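Quick one: this structure, given as structure tokens, is what I'll be asking you about.
All protein chains but one are shown in place.
Labels for the chains are A, B, C and D, by order of writing; each one numbers its residues from 1.
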Amino acid sequence: MVEVEKIREEARRLLQEGQVRGVIGYVRGPQGVWAVPAMIRNPEDVDRLVWNPTCVHNLVLFVVEEKKEQARQKEPDKRPLAVVVKGCDSRAINVLLQEKFIEREEVILLGVSCENSGVVDKKKLLNLVPSQKIEEIVYGNNGHIVAVIDGERRVFPPEEVLADRCLECQANFPVVYDHFFGEKIKKEAINTSPGVDKIEKMRLEERRRFWEEELSRCLRCYACRSVCPMCYCTECVVDPISFAVEPTTTAEEKAKKIKWIEKSPLLSENFVYHLVRAIHLAGRCVDCGECERVCPEDIPIRLLNKKLEREAWRLFNYVAGMDSQAPSLFSTFKETDPEDFIR
Amino acid sequence: MRKKIGVFVCHCGINIAGTVDVKKVAQELSEFPGVSYTVDYVYMCSDPGQNLIIQKIKEEKLDGVVVACCSPNLHETTFRRAAQSAGLNPYECEIANIREQCSWVHKDKDKATEKAIKITKGIVEKLRWNEPLQPIKVPVTKRALIIGGGIAGIQTALDLANSDIEVVLVEKNPSIGGHMIQLSETFPTLDCSQCILTPKMVEVSKHPKIKLYTYSEVQEVTGYVGNFQAKILKKPRYVDPDKCTLCDECTQVCPVVVPNEFDLGLTGRKAIYIPFPQAIPATYTLDIEACPGVLPIACGKCWDVCEPKAIDFDMKPEIVEEKVGAIVVATGYDLYDKKNMAEYGYGKYPDVLDGLQFERLLSASGPTRGKILRPSDHKEPKEIVFIQCVGSRDPELHNKYCSKICCMYTAKHAKLYKHHVHDGQAYVFYIDIRAGGKGYEEFVNRTMEEEGVLYLRGKVSKVFEENGKLVVWGVDTLAGQDIEIRADMVVLAMAIRPSSGAEKLAKILKAAQDTDGFFAEAHPKLRPVESLTAGVFLAGVAQAPKDIPDTVAQAGGAAIKVVSILSQPELLHSPLVAQVNEHLCTGCSMCVDVCPFSALSIVEGKAKVNEVLCEGCGTCAATCLRSAIEVKNLTHLQVHDMLTASLGGLK
Amino acid sequence: MEHNPYLPQLARIISIKEEVGGARPIKTFHLELLNGHRFDFRCGQCAMISVFGKGESMISISSSPLIKEYLQFSILKMGRVTTALHEMEEGSIVGLRGPYGNGFPLEEWKGKNLIFIGGGIGLAPIWSVLQTALRQRDDFGQLTLFYGARTSQDLVFKDELKKLKETIPVYLSIDVKEPGWNEYVGFVPQNVLDKKPSPEKAIAITCGPPIMIKFVIKGLQELGFQDDQIFTTVENKMKCGIGKCGRCNIGHHYVCKDGPVYSWARLKTLPQEY
Amino acid sequence: MEKVLKKSDLGQWVARLKDFDLYGPVRENNHWEFNQISQLANFPEDYTQVNVPLKKILLPNREVLFQFEDNRNGGPYLQEVLPEEREVVVFGVRPCDARGIVLLEKVFSSEIPDIYFERRRQQVYVVGLSCYPLPGENCFCLSLGGGPFSTKGMDILLTKMQSKYFVEVLTPKGEKLIKAAPEYFFNPTDKDQQERQQLERKARAMFTRQIEGVEKIWPVLSQMFESPLWREESYRCLKCGICTYLCPTCHCFDITDEISSTAPLQGKRVRVWDTCQFPDFTMHSSGHNPRPDKASRLRQRIMHKFLYFVETFGDIMCTGCGRCVSKCPVGIDIIDILNKVASHGA
Partner (left out) sequence: MNSEHEPKIVAFLCKWCSSAGSDMAGVSRLEYPSNVIPITVMCSGSVSPLYILSAFNLGADGVLVSGCHPGDCHYIKGNMYARRRMALLKELLPYIGLEPERFQMSWVSAAEGLKFTQIIKEFVKQLKPLGPQTQLRRSL
């Protein structure tokens, strides 16, 4: 069991000694049990830190944001950041290291084990316990999730309430960390996704219809991208909303910006947006599932990344975020890479 | 200002006009945005055709020209030159290929015309964003660095020096000469190796244009073609060559004996030694590893006897810097490591030798003064087994490639053995005989027929000692039977491996190695002496196993390649190179990883293009997730707009 | 038919003049509406110019409303739309909708001395007032122009300024010394402080880069100008021009309709979101 | 006018509305969405609140404003494109969404009317469904002058009772809908009336989330421009804009040109949703950005709704539907923020 007091102790020590400029962790959110991300800057606030099955967010996103923020500062605070990482989050750290977005010294990783379980999918849980007041959600035994509802404990088996990504997770404790909390209970590494299986089994037209139905709802709010720690690009190639305009950017440069897709949420544009994003995340997506979780339209975008994750493994034996030293999926090749699809 | 583009549609006689309605192409293009002039003409590449272009560029004040004609491979240069003579930047001229890719391959005139229009519109869109470019000029240091002083390095050095180019030759051993100086006589003519090599070595040492660093290694190379800076580590030899008179007093008194590398351990040498009498530079070297000590001077006997006080225990490693314009890698080979061949008793039984050891036995200056004697008991071997392809052509366990020279030198060895031991019997185990070379087949045949050497086709499974004999177990696959030979000596034709430091050097030079570890040539057929790194060339076995004639030929080739660079006042490099948008680059270094020419690096968190090395292939551009790097004049925007134009709009 | 506020009218570019070259070029365009449409506006108002396929940009009308033959716009090349505009030729057709914004309260200024203080492209909105005042010379007191740019090259309306000098005091300045320049060297606010225009019965109208405006206002206050004697214009990003798209607001003010002209007395009460 | 409709007759009535395009709540994955329907037998028991509010029909995510075309000699030719003429009935609109339209009207029909919005507004018939039980865990309309039975913006409000719907017909448009099948509508009995009132009382008692002292908020807000609250509350914001895209009152948009052909030029000018939460929303071409960070953008969202809109239109631009609270991926909670604001004033 992860003892949250130990995380707090470590966080307090780091802050008191001035070793870090802050601790990115989870705190209880304004809507009761549901944890939200926060940056703790003072040792007095350390007690706000929590660790429970509602800690869904991939906090590495805030490492990315902090990095960008510091880059804008005239006098950046060079002290590292401490950040609480789960298994998937730690893989995200590895990808950032691999892509040299951060240096290892910039982060102190407070690794937490997912207790042989995972995090809760709020939607699933709320479907089971509609509109009741949930007071607390904690880990039970054998990966079970315990929710205290109106003073009563209800135990849920993992498959009922855990997020899909956790059910399919291959690294439920961090692969890289400085401090580790909890136990390393290795789950069976299953490189499977029932969701992907289901789509693969469909006929072509069914697949098309499936995705058309799903993607036609996309509002292009870009939440999926905003939440993704891998989408840290200064300017996203497929979206017209994050321009990297600097004082030195010339009028011509601005005029020459390519509109690969239109800003309108037309189905075709939604397709291209999601396909580009999927390709860009191939070998980089660590399946933290955040993109899918945040989507206000409940579009199963994770299934795109998951498909490519599967293919990267099948074709190239590549798994994202396992080794920060290895070259990334597309910046290397093997003589023996498959080419039976080539004429 | 928006470009004014002229479109010139060529009939190519009826070659284009026969299938493509050129008038219609011109007409449609005249209505295309940005096109301010169009014309069709019967032969655009003819003088009048070219003059028409020149004249219209001037008259119509065109900023860009598209010639819709044949493949750019044919006349791109022609038309660019024409455009240039009219005052246009040559990169403002583009070719739309409507012949090879259109008129010649289609019959339906309407469809071909439609396609020609699309192709041409696409090219107009591309041209719209073309930047005027100037070739990149790179000043050139007229000096060459040659790494490795074997025959390859020596030959390249001499060829270059004789072409009036200054040469820096770096050899890691105390003397130049490489493996060839160890050989006895050389196939196919059997002339004495040392006799033909030593004059060249002397020439190297005397040549005013050659600066020789022996006992030295290249530590770091920076820069790029035309402008390399090399850091060379001079290992201390503790003997001042200028003072040393070669009196040999020191070796007389030195108490330490270690195996002699030159004789591959068949003899010993002192801690202070000269590798071989004809060594260049002619001086002694103190092997500090073997010497009992400098501090405190535990021995110092040599120092005591050295009259001219040439010995200097305080000598320090020294790093010198040399600026050169080109580099030739001639680092040769090593034999495959003994360790790998335990089944043949190599390294275990003194009378199992490798080819080079056998060369030393054959050599008149060798340990046995040219007599063939067993190292174990100094007796003449009466039965001798040569095994070919040891460690070669064995993808499962050893090296997959053919070492190429072993067939020949084994034949030579067997023949020379017979010359020495007339009553001896020589057996050769072979897989097959590869004697592709002038006079080679005849040489092997003579060995078989005239010398009565017994060639057995098959593999040897085991060699072991029994009662003072070496028992060789093998199969004769032709006869289909197992064979056991009780021999006095076994000679293994060990596989040729890239020399031990090759990997390190490849990294230093950012030159690629092939999967076997040899330096990779830029193109297996067309650029066999160029490495993948601009300005770095290859000679000799460093590139692939080969014999002396091939080595010398390649050395000459490398030399002329170097000359072709260094003879120019400055290098002109295509300006179609990658460029980085620093606002977008996050420094992820994926592009750095994929660049086949090592033209990219990360400087202060951003990718940086070395324009001299970049070949403009665009692999980086497709790899970069953020479109932060693109090749000039074929940017993403250009491709996007070409697509838009040639797909003809959406409905 | 109902009025469609998003539908531009077509206008022809009747002349183009290159004001400033180099890396930050400025061109002045004269437009005339097609199909006999009318376009009435007040000094300080702006219009949305469309380049079809590229988009729209809000641009101040720099000509005087008294001129009916054409509408003048001076445009700095900044991005997609403005680059396209700079690439256009005389005779090309663009879209135009407007006028937008409140404009300067010229009526209230009758009889006052007007001090114009501009920097760079910021002269454009001022120019409309200046031209109008020149045409209604008797309605106003003394007219004075302070105008500066980074280099002499970057000054707009060079020819017109030359002529203007013959009628009213014109104080030009450039930021750094240049051979052949015999007027003021230094920043515009300093030039104003140097020349000490009197606040007596005066209105100061300033427009230019934000940093310049800030110091001009400080300078004017030092010279004794009251906050309601100082007028400036604000540029916020705009799309609709009619207070709906939600972009240009400063507090509850929509710059596109409640602005872009503000007296300092008013502007200083608004949040700093411009 | 008040009527009752037998539950079993709902489908019959709807079937009569042949001349209209019908929209109603349809279940998609994990949520409800207003989609086109061909029939409506009943409102499913588990129908809560649609995901994307009614505004998607009045202010669609993509609205073509006009087409342009370069006809080779005459230069560009413009063709106004107005919304299709078709009358739409939307069923099951919750009071908060209907109130959202009323607020949107203030923006789009004031001063210079927006003819696209107006045309769509005229064509839309709103048939609401009152909220008992409360559909959302974060409903707080009650704090903002709305309520689970609010009729603002509705043409008809239906209340689900034991065996019938209580039907409040509120506008001539509503009457028109009833007239399509008058035989199904009866006058309510006193008992019906009482049941309806009782349900409303029950519903009002169900609210768990509320803002304490809304009236304090706008005066306090006007003093809070520089407050550190914005930075604290926005730290975890993803700048995704879900809060505003799903808000029934948020209406920011962008205008862009979409080209279908470059030669000859052909394309459309469209307006698409945009949000103040996107970083480039207010960014000038020069890169200068008056709202450069998450804090200033969160401030804008709150201030626009609870201060600026109040100053301009005398109303709060939030209906308390709770979507931004429920849907924010990082639990940024407008109710919580407003309570903090209110407590600043205390």
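Simple rule for what comes next: a contact is a pair of C-beta atoms (placed from the backbone, for glycine too) under 8 Å apart; a residue touches a chain by one contact, two chains touch by 3 or more.
Quantities reported herein were computed from a predicted structural model and do not represent experimental measurements.
What shown chains does the left-out chain touch?
Output: missing chain touches A, B, D.
So one chain is hidden, and I want to know which residue out of A:24, A:120 or A:308 touches that hidden chain in the complete assembly.
Touching the chain that is not displayed is residue A:308.
Which one touches the absent chain: B:75, B:237, B:459 or B:636?
Touching the chain that is not displayed is residue B:636.
Which of these, D:121, D:209, D:251 or D:268, touches the one chain of the complex that we don't see?
The single option touching the absent chain is D:268.
Out of B:241, B:265, B:370 or B:648, which is the one that touches the chain we can't see?
B:648
For the chain that's not shown, point to the residue among B:30, B:46 or B:73 touching it.
Hidden-chain contact among the options goes to B:73.
Considering the entire assembly, which residues of chain B contact the chain that has been omitted?
For chain B, the residues touching the absent chain are 71-73, 97, 99-102, 104-108, 111-112, 114-115, 118-119, 122, 512, 520, 522-524, 532, 576, 594, 596-597, 615-619, 621-623, 627, 631, 634, 636, 639-640, 642-644, 646-651.
Residues on chain A that touch the omitted chain in the whole complex?
199-200, 204-212, 237-238, 260-262, 266, 268-269, 271-272, 275-276, 278-279, 282, 304, 307-308, 311-312, 315-316, 329-331, 333, 335, 337-339, 341-343
Go through chain D and note every residue touching the omitted chain.
Counting only chain D, the missing chain is touched by 258, 260, 267-268.
The rule is short, and it goes like this: only the chains that are shown with their structure count from here on.
Applying the document's contact definition, name the chain pair with more C-beta pairs in contact, B-D or A-D.
A-D
Going by C-alpha centres, which chain would you call the most central?
Answer for the innermost chain: A.
With centres defined as the mean C-alpha position, give me the chain A-chain B separation in Å.
Measuring from centre to centre gives 47 Å for this pair.
Two-or-more-chain contact residues of chain C, please, as numbers and ranges.
78-79, 82
Scan chain A for residues touching two or more other chains and write them down.
246, 249, 254
Which residues of chain C touch chain A in their complex?
23-24, 77-80, 82-84
Could you please specify the touching residues of chain D with respect to chain C in the complex?
For chain D paired with chain C, touching residues are 65-66, 68, 70, 75-76, 78, 80, 82, 107-108, 111-116, 118, 225, 251-257, 259, 262, 265, 267, 269, 271, 274, 276, 281-286, 288, 290-291, 296, 300, 303-304, 307-309, 311-312.
Note which residues of chain A are touching chain C in the complex, please.
Within the complex, chain A contacts chain C at residues 250-252, 254-255, 257.
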